[in-house]
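Removed: one protein chain of the complex. Kept in place: all other protein chains.
Think of it as A, B and C in the order they're written, each chain with its own count starting at 1.
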Amino acid sequence: MTGREPDGDGLRLLVEPATTTRWVRVLYAVCVLLVVAGEGLRFFSHAFDHVHYGFEAWPGFYGAFGFVVFVFIVYCGRWLRGVVSRPESYYRVDEPERSK
Amino acid sequence: MSHLISIVTENLPMLQVVLPMLAAPLCVVVHHRRATWWVALVVTWASFANSVALARKVYLEGPLSYFVGGWEPPWGIELRIDELNAFVLCLVSAICAVVLIAAPRSFDQEVESDRHHLAYAAFLLCMTGLMGIASAGDAFNVFVFLEISSLSSYGLIALGPSRRALSSALRYLIVGTLGGTFILLGVGLLYMSTGTLNLVDLQQRIPASDGHRTIVVAMVCVVVGACIKLALVPLHGWLPDAYTFAPSVVTAFLAATATKVAFYVLARFLFSVFGVASSIDRFHVDWVLLPLALVAMVYGAAAAIFERDVKRMLAYSSLSQIGYMVVGLALVTKSGLTGGIVHLVNHGLMKCGLFLAIACVVLRFGSPHLGVQRLGSTHLDRLRGLGRSMPWTSAAFVLGGLSMIGVPATVGFVSKWYLVLGAFEAGKWWVAALILFSSALAIAYVWKVVEVLYFADPPRREDEVGEAPWWVLGPTWVLVGASLVFGVWTAPTVRMASAAAEVLLPALAGAGP
Amino acid sequence: MTTWLQSLPPGVIMAVGGLLLLALRGRALQFGLVVLPVVSYGHLLALPAEHVVQLTIMGLDLVPVRIDRLAMVWGHVFHWAAILSAVYALHVQDRVQHAAAIAYAGSAVAAVFAGDLVTLFVHWELTAVTSVFLIWSRDDRARKDRDPEECYRAGLRYLIIQVASGVVLLAGICLRWADGGGLEFEGLATGDITSAPLWAQLVFLAFGIKAAFPFLHNWLQDAYPRGTHTGTVFLSAFTTKMAIYALARGFAGTDLLVPLGVAMTLFPIFFAVIENDLRKVLAYSLNNQLGFMCVGIGIGTELALQGAAGHAFAHILYKALLFQSMGAVLWSVGTCKATELGGLFKRLPVTALCCMVAAASISAFPLTSGFVTKSMTLSAAAEGHMTLVWLLLLFASAGVLEHSGIKIPYFAFLAPTKKDWSAIERPPWNMRAAMVTTAVLCLGIGVFPGVLYRFLDFQIEYEPYTALHVVGQLQLLLFATAAFVWLVRIGAYPHEKRATILDFDWIYRRALPAGWDRVVRRSSVFWTRGGRLAENARQDGLVWIQRWVGDGAALTQTRTIRGIALWVLAALAVGLAWVFWLH
Partner (left out) sequence: MGPGLYNYWMVIVLMMTGLYVVLARPNLVKKIMGVTIFQMSVIMLYITLGKVAGGTAPILIEGAEDVAYSNPVPHVLMLTAIVVGIATTALGLALAIRVYEEFGTLEDDEIRDAEIADAMAAEAGGAD
C-alpha cells in the first residue's frame, strides 16, 4: 500500500542548512515589510480610526507583542521543565519503586 | 367448530394449568427424548398464548372468576384472574416457552439421556404448580400448587450433573417443605378463625376479626413460609447451591419464575388477604421486611463481587435483586409497588437471559462441576478471553449485566427508577441511596466478568472454542433483547405493573404514575 | 414512512448501525464504515430546518429531536468529521474499533440534537462507553507509543471520569426534577453561576468535565495520546465539542466561563512547549482551543456565540487534520515522540504539507479557517471592553503558534535528524485522501468565509479580511516565528527530551496514593499509630468483608440444613414476637 508520492529530493531546498539561512533572511525581511505596511496603512487609509484600543495603533504593536510573548513562553517552558519533568517511566506500572 | 372455540375461550383460566398437568404424564408415557420435548414445547407455547389471551381479556373486561367443574365457591374451587395474576402468568408461561427451546441441547450435555423425558415431565409439573399458584382463588390451593411446583423443582435440581446437585436438592427439599408447611399452617389458622379459604372472602372477613391472635399467627406463618420460597435474606440458605448445581436450563427457569411466584404470594397475602390496614398499619410488617430487603440487596451484591463461579455469582445477584422487589413491596407506595412488580418481570427476563448465556458457556466447555479435579466450566478463570471466541454469548452477558446494573435503556433502569421514585414518595431518601449503592456494587461484579471476558488472554490456544449453537443462543438473545426492548418501550410492562399495584393498593389508586 | 424517518433522531443511524459493523468483515466492513455516516448525514439534511419531536416515556416529557440553527452547526461538522475520519480509518481491519467509532460519532450527533436533559444524559454516557474502545484497542501499528497495559489503564481512567461526568449530570437533572423543574435543555443559567441553584451548578460541572475545564482537564491529555492512530482522530472531534455545544446551549452568557476560558487558553501553552509526545502536544493545544470557545460562550453576545460556534466548526476540521497527520506519522514510523522524529518531510511530503495547512489554520494565518473564526471571539471581547481578556487571548494566539503552528510540523517533518526514513512505508491512499480533503476544506473556509456564514445561517456578516486585521495578524505570527528562529539559532530553544511531564493528573495518579502511603507509613509516632490503624483498616476492611461474604466465606459457604433451619425458626420467633409485642 505504499503511495507513489514524489520523492522529497526536489524539496530538499527547504531543509538544507545552506538554504535555511536564506529562508530565515526572507522571514526577517517580510517582518520588516509588515511593519512598513502597517505604517503605510496609517498614512494611506482610515484603518486605524476604528481600532478598539489605543495601543493597537502603536507602530509595530502586534509584531512586538508576538515576539516578546513567544520568547516569554519559551523561557517559561524551560523553567517549567525544571519543575514538572520526570523520567519517562515515571508512571510505568511495573516499575513503581524506581520513580520514587 | 365455533362450539369448540367457545369451549376453549370459556375455559382459558383452567386450560393453562391443566394443559401442562396432563402433558406431564404423557411425557412419561411417551418416553422418547425428542418426542417428549415436542410435547412439552407445544404445551408451553399453548399455555403462553393462553396467558396472553387471558391477560388481554382481563385488561379489557376486568377480573374474571372461573369455577372448576361448575361448582361455585365456597364449595368448589375458584380460579380468579385479575391484573396482578395475569401479569405473573404471562411472565411464567413466557419464560417456560422460551427456556424450553434451549432445553434439549443443554440437557443433552448435562442430564443423562434416559432421563430427559422425566426432566420434561418435572418441568411441566413445575410449570403447572407455578401457573396454579398464580391463578388459584383459594388459599389451600395456593399451598397445593406450591407443593407441586416445589416437589418437581427438587427433582429438577437433583438432575444436575454434579453430586452436589443431590445434596443441594435435598437441603432445599427439607427447608422448602418447612416453608410450605408453614403456609399450610397459616392457611389452617385462617380457616379456623374465618371459616373460609376463598381469598376474596378472607379479604372481606379478616377486618371484622380485628387482629384476632389466630389471624396474626397465621400472618406470621404465611409470611415466613413465602419468604423461604422467595429466598429473602436470611432465609436464602438453600438458593445459592440449588442454583449453582442445577442443570443450566433449570437454573434459568427457576431463577426467573419460582422466586417471582413466591413474591406474588407474599404480596397477595399481605396486601389483599390481610389487607394494608392489618398487615401494615397495625403490625408494621414493612418495618421488618424493609431492613431485611435492604440487607439482601447489599449482601447479595457484595457476595457476588467476591464469588468466582459465575453461576453462583448470578445466584447471589438474584438474592440482591429479590431484595429490590421486596423493597418495592415494603415501601407501600404506589410507585414502589409498581417498581417491585415491574422488577419481577424485568429481573425474570434479564436473569433468565444471563443464566442461558451461562448455559451457552457450559455447552462449549463441557459440563460444570463434573470432575472433582478440574474447575467448573463456569469458573471465572474459564471465561478468560471468551469475548473473542464466543462474541454473541459474551455480548449477551454484557447486555444482561448492564441491565442488572440498571443502565438507562435497559429494564433494570426502569425498575430502579420506580423504586427510587417510590422511596422518595415514602420520604425515605436513604432507601434510594442504598438502592444506588447496591447498583454501584452491581457495576463491580458485572465489570469483573466483563474484564475477564474481554481483557484477559485465553489461557491456552487450544481452549479457543466456537460460538454456542443457535438453539441456545437464540432464546438467550430473545430474553436479552426483551430486556432492552422493554427498557425503552416501557409502556406495556409499566402499565401492567401499575394496574397490578392498584389491585394490591386500591386505597392509593390514582396517586403515583 | 416519512413521519417515521422524521421522528428518528439524527445520528441514531450511526449509533445503531455502528453496532451492526460488529457483524461485518472485509469489504463489507469498509463499505459500512463510510456509508453509515453518509446515510446519517443524508437523513439529517432531509429533515426540516426547524423540527421538534416530543415523546413521553415513564411520565417524562422528552424531546429526542430538536433541530435549530445552533444545533445544525454541530450537526454539519460532526457529520463531516465522521465521514472524513471514516475514510481516514478505512485501511484498519478492526471491527471493534470501527463499531465503537461510528457508534460514538452517532451518539455525539444525537446528543447535539437532544432537546431535553434526559436524552442528553443518555447520549452523554453513550459517547463515553463507546469511545473508550478507541483507547483500549490493541490492533494498532503504534506499538512503541501504545503499551497495552498503559492504554488499558488510561482508558479506564478516561472511562471513569467520563462516566462520572454523566453521573454528575444525572444528579443535576434529578435535583432539578425534584425541585419541580422541567427537563428542557435550554438556557439553564446565565450571569453569575455561583448564585445559581445547585442543580445548575452540577450540570455546569458535568459539562465542564467534558469540556476539560482547568483541573478537570487531565483526562484529555492522558487518554488522547493513547488512542489508536485513527481512533484519536475520532476522539478529537466529538467529546469536547459536544460539551462546548452543551455549554453554548445551556450556559451562554455565564460570566465564569470567561476567566475559565482564558485560563484554558493559557496554561496548556506552557505544557505543550516541553511535551515530547506530539499527540499529547496536540491534546494540550485542543484544550487551549476549547478555551477560546468558552470565552466566546461566556461573553454571550450574538457575535461571541457565533464566533464560538464558527470556531468549533473550523477547529474540528483543522484539529482532525493535525491528528490525522500525526496518525500518519504514527502509522509510518510507529511513534510520535518528537525526539524520535524529524526530517520526515522528504519521505512524507503530502502528510507534511497537510500538517502545515492545519498548523497555519490553527495559528490563524490569513486565508485559513482559523483566521476567520478566531478573530470573531477576539472582536467580541474587544467590543465588550474586556481589555485584559483581549490581551490574554492575543497572548494565547501567539502561544498556539508556538506549539501547534511551529512545534508540530517542525519537530515531525523539518527538524534536522540523522535518521534515514527511506525504508518506512508511506500512509495508504485513504489516509492521504482524507488529509488532503480536510486540508482543502480548511483553506476553503479561510478563502471564502462568506460561504461558511451563509451555510451555517449566521446572523451577523463578520468581515475578517480588513487590511489592518490581516497586517496585524501577520505581524503577530511572523514576528513570533522570527523569535522562534532566533531562539533556535542562539540555542535558547529547549531541546526535546524524553520525559514524563507532570500535570494535574499527578494528584490522583501519584500524590493521593503516595500521600496516603506517607500518612500511613512515615510520620510521627502519633501518626504512625493512627496511620497504621488507618492502613490496617483499609486492608483489613477488605479482608473483613471478604471474610464474611468472600468466596467460600462464613456467609456464603454451603450451609448445613441445621444452619438454614435455625434461621427459619429465628425468623418465625422474631415474627411472632414482633406481632405479639404490637398486639
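Here is the rule we go by: a residue touches a chain if its C-beta (ideal position, glycine included) is under 8 Å from a C-beta of that chain, and two chains touch if they have at least 3 such contacts.
Computed from a predicted structure; not experimentally measured.
Participant: Using the touch definition given at the top, which of the shown chains does the missing chain touch?
Facilitator: Answer for the hidden chain's contacts among shown chains: B, C.
Participant: Hey, which of B:Leu118, B:Leu184, B:Ile215 or B:Ala497 is the one touching the hidden chain?
Facilitator: Looking across B:Leu118, B:Leu184, B:Ile215 or B:Ala497, the contact with the absent chain belongs to B:Leu184.
Participant: Which of these touches the unseen chain: B:Trp45, B:Phe67 or B:Phe140?
Facilitator: Of the listed residues, the one touching the omitted chain is B:Phe140.
Participant: Can you work out which residue in B:Val58, B:Leu151, B:Ile280 or B:Val310 touches the chain that's missing from view?
Facilitator: B:Leu151
Participant: Decide which residue listed in B:Ala119, B:Leu173 or B:Val450 touches the omitted chain of the complex.
Facilitator: B:Leu173
Participant: In the whole complex, what residues of subunit B lie against the chain that is missing from view?
Facilitator: Residues of subunit B in touch with the missing chain: 140, 143-144, 147, 151, 154-155, 158, 162-164, 166-167, 169-170, 173-174, 177-178, 180-181, 184-185, 188, 191-192, 197, 369, 371-376, 379, 381-382, 459, 463.
Participant: On subunit C, where is the contact patch with the chain that was removed from view?
Facilitator: Touching the chain left out of view, subunit C contributes residues 552, 557-562, 565-566, 569.
The definition used in the following text is that only the chains that are shown with their structure count from here on.
Participant: Would you kindly tell me how far, in whole Å, the mean C-alpha position of subunit B lies from that of subunit A?
Facilitator: Using C-alpha averages as centres, the distance is 70 Å.
Participant: Taking each chain's centre as the mean position of its Cα atoms, how many Å separate subunit B from subunit C?
Facilitator: Averaging C-alpha atoms per chain gives centres 44 Å apart.
Participant: Just give me the whole-number Å value for how far the CA centre of subunit A lies from that of subunit C.
Facilitator: 26
Participant: Could you say which residues in subunit C touch two or more other chains, in rising order?
Facilitator: Within subunit C, no residue contacts more than one other chain.
Participant: Listing for subunit B: what residues touch at least two other chains?
Facilitator: Nothing qualifies.
Participant: If you look only at subunit B, which of its residues touch subunit C in the complex?
Facilitator: Answer in residue numbers: 164, 168, 171, 174-175, 178-179, 182, 211, 213, 216-217, 219-221, 223-224, 227-228, 234-235, 237-238, 240-241, 282-284, 288, 299, 302-303, 305-308, 316, 391, 407-409, 414, 417, 424, 455, 488, 490, 494, 513.
Participant: In their shared complex, at which residues does subunit A touch subunit C?
Facilitator: Residue positions touching the partner: 1-3, 5-9, 11-12, 14-15, 17, 24, 27-28, 30-31, 34-35, 37-38, 41, 45, 47-48, 51-53, 56, 60-67, 69-71, 73-78, 80-81, 84-94.
Participant: In their shared complex, at which residues does subunit C touch subunit A?
Facilitator: Residues 91, 149-150, 153, 269-271, 273-274, 343, 345-350, 382-383, 387, 390, 394-395, 398-399, 401-402, 414, 416, 425-429, 432, 466-468, 471-485, 487, 489, 492-494, 497-503, 509-510.
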